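Note that one protein chain of the assembly has been removed; the remaining protein chains are unaltered in position.
Presenting chain A:
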Amino acid sequence: MGTVHARSMDPLPMHGRDMGVHPDDMIEVQEAEQETKQEVLENKDVVVQHVNIEGLGRTKEDLLGYEISEVFHAKNLVDVMKKSHIARQKLLRLGIFKEVEVVIDTSDGADALPNGLDVTFEVTEMKRLTGSYNTMVGNNEGSMVLGVKLPNVFGRAEKLTFQFSYGTKETSYGLSFFKPQPGNFERNLALNLYKVTGQFPWSSLKETDRGVSTELNFPLWRTNHTLKWEGVWRELGCLARSASFAVREESGHTLKSALSHTMSIDNRNSAIFPKKGALLRINQELAGYTGGDASFLKEDFELQVNRRLVWDSVLSASLWGGCLLPIGGRPSSIADRFYLGGPTSVRGFGMYSIGPQSEGDYLGGEAYWAGGLHLYTPLPFRPGRAGFGDLFRTHFFLNAGNLCNLNYGEGPRAHLQRLAECIRWSYGAGIVLRLGNIARLELNYCIPMGVQSGDRICDGVQFGAGIRFL
């Protein structure tokens, strides 16, 4: 009997070979008895008798059972191919295999049925340990970054990563352990241990965080939830001797122990240039009830809706907001407050340079809102279409926002009024470049309006790079 080698149906190359499925090819592969084989291939009932996985080393088999179990329920050959493809995707998503190939064969052996099939997944496991070494230069600092990754540590798709960055000014590191629930990859647990340092010249502040966090992710109906506990030792200091006294007063050590919950619904078709769909993310953080010095309740939300218009242009509207309520009478810390402004939020203003400030250092605020309206169009005259040109878009934008401190003795109406006065807004146009699947670069011409005294503006050309944009 001939061997039927079922090829995968991937439209885009992933980890395996790029293949397109051509049912006609199947027939070509056949030798003689073509017509009889044709009958077998097309839509005749089959039974999947065995599903094997070959090439396992340290991976435990019980983990994989869940991913491949669906294949048993296939009723005809096309169904078998579809379900095998899905199973292959699931196996690759675990992040423990370099390559997965699917082989579908007729059953052999004593208990073989005439219409029985055996499906075999041939996998290549990833190496036990991978390392990377980079050097980075930026912001008057050079550093070397060492990364070590151990995929599939104990055999059930656990992943351990370690990253260490040694720089001329600061060192930082992070150790992370990830464990998915067998059979339910979206439910997973992550433990992190980290030390990061940051310098914030807009506030003349430098911050060193040493922390540990544990995080539980799980899907619920159509939403994704994350529950997280984080304990951080924060050390704040002045970046320069000329820092304002308000920032100097915040120097010192604090301990924050916080529980947070995030809910997100994302049905956009892409994270970077979505053409349709919406994103809603709501986050709560409660600090102080599990120890530590910092004590507050923090809420923030992010909403984005996209709609396709004529001629490949997309209209996108987004709204962000948040508020911080200190609990127990202690004032909020500069490290917890919200900041507004810059190429990633209200364009046309300096980086995080809107709102309360003291002697040129921006102190952040306890409540904010920001909204943006964008029209994305392909580049005029569409150069490089279906290739490099697709990474660019032109966009026209209108951004607005406000940031202030609230006096919690007043009622919510007074707060809303405060946030509605003195709105900063800006408009302009620019070009956006997509970087991979996560980041984008923007070059905009901005005209800021509604500027209040104390804000720093950046009118004219502004460049921005980042992951999360208003």
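In the analysis below, a contact is a pair of C-beta atoms (placed from the backbone, for glycine too) under 8 Å apart; a residue touches a chain by one contact, two chains touch by 3 or more; residues count from 1.
Keep this in mind: contacts and distances are computed from a predicted model.
Here one chain is missing from view; checked against "Ribosomal protein s5-like protein", "Outer dynein arm docking complex subunit 2", "Cell cycle control protein" or "Metaxin-2", UniProt names that protein "Metaxin-2".
Among the residues A:L239, A:L255 or A:C422, only A:L255 touches the chain that is left out of the figure. Contact with the chain not shown here comes from a single listed residue; of A:G183, A:G291 or A:P331, that residue is A:G291. Against the chain not displayed here, chain A makes contact via residues 233, 237-238, 241, 245, 248-249, 251-255, 291-293.
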